[in-house]
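With one protein chain removed, the remaining protein chains of the complex are shown where they sit.
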Amino acid sequence: MLSVSNLAIARGGVPVLEGLSFALNAGEALVLRGPNGIGKTTLLRTLAGLQPPLAGEVHVGEDVLAYAGHADGVKPTLSVTENLDFWARIFGRSEIAPAIAAFDLEGLTSRAAQNLSAGQKRRLGLARMMVTGRPVWMFDEPTVSLDAASVALFASAVRTHLAGGGAAVMATHIDLGLTEARVLDLGPYRAAAGVGAAEFDSDEAFL
Amino acid sequence: MQDDPAALKYSRMKSLWEYANPKKFMQVSGAMLPWAAGLSALCLVVGLIWGFFFTPDDYRQGSTVKIIYLHVPAALMAINAWLMMLVTSLIWLVRRHHVSALAARAAAPVGLVMTVIALVTGAIWGQPMWGTWWAWDPRLTSFLILALFYLGYMALWEAVENADTAADLTSVLCLVGSVFALLSRYAVLFWNQGLHQGASLSLDKEENVADVFYHPLLVSIAGFVLLFFALVLLRTRTEIRKRRLQALMNRERMG
Amino acid sequence: MIALLRRDLAIAVRAGGGFGLGLAFFLVVVVLVPFGVGPDTATLTRIAPGILWIGALLACLLSLDRLFALDFEDGSLDLLATAPIPLEAVVGVKAVAHWLTTGLPLTLMAPVLGVMLNLPGQGFVWLVISLALGTPALSVIGAFGAALTVGLRRGGLLLSLLVLPLYVPTLIFGAEAARRGAEGMAVNTPLALMAGISFACCALMPFAAAAALRVNLR
């Protein structure tokens, strides 16, 4: 569903990762690990097509990916239902009830998002992925501000998605209890400072 | 392979684009800079001294006609600097040569100064001729708008932190700005027919400016063109060094 | 796309959306002018079309920096960029929403303020028509400026500097049409030119704005 070959990426013009290759099939989950600043967010944004790779290729079909970044994309003045309904329509769908149920938002549907707690807002942001109908989910630190029960909700939602033929890529530090997930440690792909970095673009060598 | 015309053409094209390589550019510009600077100084000194000391007064405009040796070349360069920025911005957007984007950045302040010189000398000239420092004449107004475009362009370069992002955004602004600058030019003409005399320079120069004034004017224009060229070379070299410095410091932080 | 439009309109009219702020600003600017130039009705009549146009333009500028900034900050813009809707359409829809919440109300309010500035009777129709045709251009040009400055900290001030020179042609033709209308002259030429600019902007500027947004999201 998603494959990456010999990918190199940069953040703010500085190469961070290089030589990265992996493939993701239906029903699989991939957990990205690595210390802060190694480029997990940058990698996810590159996969989502928000920024171009320095080198290498990302093979992914049209309308396959759904991306959830650090921010939830939740509008504070709209209610939970309105927020979800909006994103469902943007992706050409209308069914939001399963997402509300999966993330235990039933009691909050008519509440404005600005009156939700941080964890509730996060759950709303994650529920958004369910209404997109896209097969590959990508999460950037999905469990921030979630309590243990909510993390379990999230893990079971992902598991259901995988069982239904979906796939997921996530950058996270905590153990979700997703035993079937593959772990990809990004440490070995760290771009070497100085050498190699200069070659990717003759202009960047400067002088 | 060498006989294949397409390959030959390609190798020629490649050799042209080689100057867009920063290393190559630094070598060539370093060699050219002293000549450009020297020639421009020579032309400016000759043109301006000739114009200031050895031209007669105009029978209508008196000695104010001597301002032409500053006003016309500056105005010419104000527009051509923007055109050059437009071309280099396009090259950056299409071929992603960093030197091109940096040259556009380097040219903007020079263009702004030229615009301001054209405006100030125009105002000083207009005072005795039209009886007012500032008239909302179409040409003056167009130059005022052009100055605003330069300011906005430079401010955008300064405001964006990532250099490549800044290059992309300013290039798009330059393209859109060019269209709107042209639109404004016609809008302003429509809005006020103006006091300004027709363009001083055109192919049928006999009609506009007599030879006594024309020859030193040509020298002075050559001086301004060379000055612009030399300044852009110098400032582009500075910009390239700044980028190099930035890259080195980034790498330092990484490693 | 309809969903996006509905959401933007809903956000604008709900509490804290800033709807009405532009209108209030327009009112204040127009009310302040007589204090500055004096209460002489003949003077006010003469400058009324220009004042109303400049007031509308400034009021429009006031709300521009929120056009993409809010969506950028809460991550919605990232998500919209990965959604099946092309970014050009997103820009277009957002510009339409901006026009519906600023340009349109300003146009409808202008005649009321025209009365206060002693605008001659024949001028009202042309004032409204020129604003109705011109404010869409203001919104979509502004969307381009907002797209350029979306990630910047001091974006608001820079936005004004970038957008104001771009507004010059629209302002000249729009104010000229309104002025000629008020003086009972033929308005065809400036009105046609402004309509041309307005249509061209609406057709082309979303592409430039989307390009700038993509660069800023990188």
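For clarity, chains are labelled A, B and C in written order, and residue numbers in each chain start from 1.
Following the convention adopted for this analysis, a contact is a pair of C-beta atoms (placed from the backbone, for glycine too) under 8 Å apart; a residue touches a chain by one contact, two chains touch by 3 or more.
In this text, contacts and distances are computed from a predicted model.
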| remark: Its UniProt record identifies the chain omitted here, from "Heme exporter protein D", "Membrane bound protein complex subunit mbxF", "Multisubunit sodium/proton antiporter, MrpG subunit (TC 2.A.63.1)" or "Cytochrome c domain-containing protein", as "Heme exporter protein D"
| field | Neighbouring displayed chains - absent chain, whole complex | value | B
| said: I'm checking contacts with the chain that's been left out. Which of B:L42, B:L93 or B:V116 qualifies? | reply: B:V116
| task | Specify the residue from the set B:Q27, B:T132 or B:T238 that touches the hidden chain. | result | B:T238
| For chain B, the residues touching the chain missing from this view | 48, 52-54, 57, 62-64, 66-67, 70-71, 74, 109-110, 113, 116-117, 120-121, 124-125, 127-128, 227, 231, 234-235, 237-238, 241-242, 244-245, 248-249, 252
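Heads up, the rule we're going with is that only the chains that are shown with their structure count from here on.
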| task | Compare the CA centroid of chain B with every other chain's and tell me the farthest one. | result | A
| message | Please tell me whether A-B or B-C has the greater number of C-beta pairs in contact. | response | B-C
| What whole-Å value do you get for the distance between chain A and chain C if each is reduced to the mean of its CA atoms? | 37
| field | Inter-centroid spacing, chain B versus chain A (mean Cα positions, whole Å) | value | 47
| request: Would you pull the chain C residues touching chain A in the complex into a rising list? | output: 2-4, 6-7, 10-11, 14-17, 73-76, 78-85, 217-218
| query | In their complex, what parts of chain A are in touch with chain B? | reply | 12-14, 193-194, 197, 202-207
| message | List the residues on chain B that touch chain A in their complex, please. | response | 21-23, 26, 96-99, 162-164, 240-241, 243-244, 246-247, 250-251, 254-255
